[in-house]
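Worksheet: one structure, shown below.
One protein chain is absent from this view; the other protein chains keep their places.
Take a look at chain A:
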């Protein structure tokens, strides 16, 4: 019969329009080999200055695909050049559209040296992007680690709870405890996958050097470590200084707060005793609160954002040092074994 509808019929149009689509959480970022090469090239050419660029691609379900990118020219801090920067961006996007490149902005990339990327500017840029695009990601590349044979590419995203908090611009201890947010929750790292079209992998397989000698990447096996480690520890020390300054700010605030509270109590006592005497005299009791009294002015609590960022940086440096040193330790431990095996071959057989 025409009017028996099964309960699993499609929902009416109104129902569908009313339900908001919940985007699946971002699980991975899929980058094309082309983009990786472009980022490496751009960051390396203009290092040591920091460079940025735009990422283009598609947002597919729980995977964000990055299919192309273009670099930004280095901008001076000048108002007129701001417009030029926007023009450049529009021009590039238009030109790329003509050659059928995906035209959606999905984020931006930037280079950073030695892992110090946790700055307020990064967060602000993220917020700017988030207003226009539903899902954006920031890719960080560290060109200094390429000398050690590591591809240091990271995809970052601000966590949602942090973004809400940032919008309300309220970083007091209370709010943070409420949301159960600690400094680890500010940035979320997303795993990266690299994909290539079949044509390119065919070409690359073919163009691979046939001689195994050149295939070996000796950079990785280097034992000299001091410069990198020294810089890391230097930055760590600087950050510690910054952190201690921030902590002193907090201590100062708490001291002021407790002093103010003591003052408030004293004033309140005085008021109460005054009221008592007034009641005895039969007069109207004075209010127990006096908002115009400077004693009651609430002292603003310093924002914890800076200290969080600094803590993040320190943690990052520590992690880097940790990782690097463990790596090195493994190398050093394996080398004597290596050397022990080689020695009889080389020295005893009279080759040297």
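One rule holds for everything that comes next: contacts are C-beta pairs under 8 Å (C-beta built on N, C-alpha and C of every residue); 3 or more make two chains touch, one makes a residue touch a chain; residues count from 1.
Heads up, the rule we're going with is that contacts and distances are computed from a predicted model.
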Would you kindly match the missing chain to its UniProt protein name, picking from "Ubiquitin-like-conjugating enzyme ATG10", "Eukaryotic translation initiation factor 3 subunit F", "Small ribosomal subunit protein bS6m" or "Autophagy protein 5"? "Eukaryotic translation initiation factor 3 subunit F"
With the full complex in mind, choose from A:86, A:127 or A:233 the residue touching the hidden chain. A:233
Which residue among A:160, A:234 or A:330 touches the omitted chain? A:330
Given the full complex, what residues of chain A touch the hidden partner chain? 32-34, 36-38, 40-42, 44-46, 68, 71-73, 88, 91-92, 95, 98-101, 143, 146-151, 153, 173, 176-177, 182-183, 191-208, 212-213, 215-221, 223, 225, 229, 233, 236, 240, 243, 247, 250, 254, 257-258, 261, 304, 307, 311, 314-315, 317-319, 321-323, 325-336, 339-340, 342-343, 345-346, 351-352
